[in-house]
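A single protein chain has been omitted from the complex, and every remaining protein chain is retained in its original position.
Residue numbering begins at 1 within each chain, and the chains themselves are lettered A, B and C in the order written.
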């Protein structure tokens, strides 16, 4: 089952060309991945960094744009965990217009678990490992 | 000569992990490419869309993160036009901390000239072609 | 009945102090007012400017901050239309944490209907007038 995150496209997301500004799409993707973390492992990025001293910085993000978005659209972002390494997670992201399922963008986002104090990579923390491994979609 | 764009890292660019939020880096890169357009072809994105009816939507953006940034850093973003096709431009982006030259991120951004009314790709407009071809770095 | 808009506080909304960045609150308020327009008069800001040539620029925004927000919080923003003039609308905004009802911010936002071509104020357009007058809360 692929995780889905839904959000309205806001007027403030558009630019003078009348469509969503390129720089906004990475926020859309990150917001959907953030929701995936809460739903899948039950801990938010904020709790992870603040309470547990664990970070998940991204080492790669890429996006291919297929069609533009406007506030007429509701965005449905699919988040699939396509790979889990020792410390890294690779997400495949697909953004669609909610009702027509028109494809808007596809992306790949890779993050790494790190110890916040040393900024060094760490193995996926034990309490999250089972949930993460169970979420890998191949 | 590679084009360079300089900016301070703002407090509002950081997140609760104490470093610049992942979603901000595409704005940094786009802001530097926007400055490249003004400097190289003498027409801003705003003038292009508003006065000339020409858009330059991005079809691909990717970023690899090498080290984090904070407001202690001033960012120097290098913009190199690595390829110009019939209607597309491919930029190689390199973000460094200004004084130490420490590498922060590398990226590839591809945009396409389009007729705004039809949203169809068009050849690089004649008035811009010479300046663009002269800027290609191989 | 006061209109309510609900949203999660995102990790990307925070800053290095570990709370939502001051500059984000006006976006929260505007996003809630944007939802009020869709719900109350059935036309979005995007449709108004793109399809009808009508703008609603803000002439005043103010915010008083009562307590900070983090991604542990879900935000509930109440939007009340407190006054409707010939062309202006005055909104009273109240931001609360959804479950505890803890007050986070209070604001006053004033916008004016304008003809987009001339940028001159216009009377509240006839098709919206009844819905708007019916929404005024005194």
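The working rule: a contact is a pair of C-beta atoms (placed from the backbone, for glycine too) under 8 Å apart; a residue touches a chain by one contact, two chains touch by 3 or more.
A quick note: this is a predicted structure, and the numbers were derived from the prediction, not measured.
Although it is left out of the displayed model, the omitted chain contacts the following shown chains in the full complex: A, B, C. Considering the whole complex, the residue from C:40, C:61 or C:90 that touches the absent chain is C:61.
Although one chain is not shown, part of chain A still touches it, namely residues 11-12, 14-16, 18-19, 21-23, 70-71. Residue positions on chain B in contact with the hidden chain: 8, 10-12, 14, 18, 27, 30-31, 34-35, 44-47, 50, 70-72, in rising order.
Residues 16-17, 19, 22-23, 25-27, 30, 45-46, 49-50, 55, 57-65, 68, 116, 119 are the ones on chain C that touch the missing chain.
The rule we apply is simple: only the chains that are shown with their structure count from here on.
The touch graph of these protein chains is complete, with an edge between every pair of chains. With centres defined as mean CA coordinates, chain C is found 27 Å away from chain A. As a whole-number value, the distance joining the C-alpha centres of chain B and chain C reads 32 Å.
Among all residues of chain B, those that touch two or more other chains are 16, 19, 22-23.
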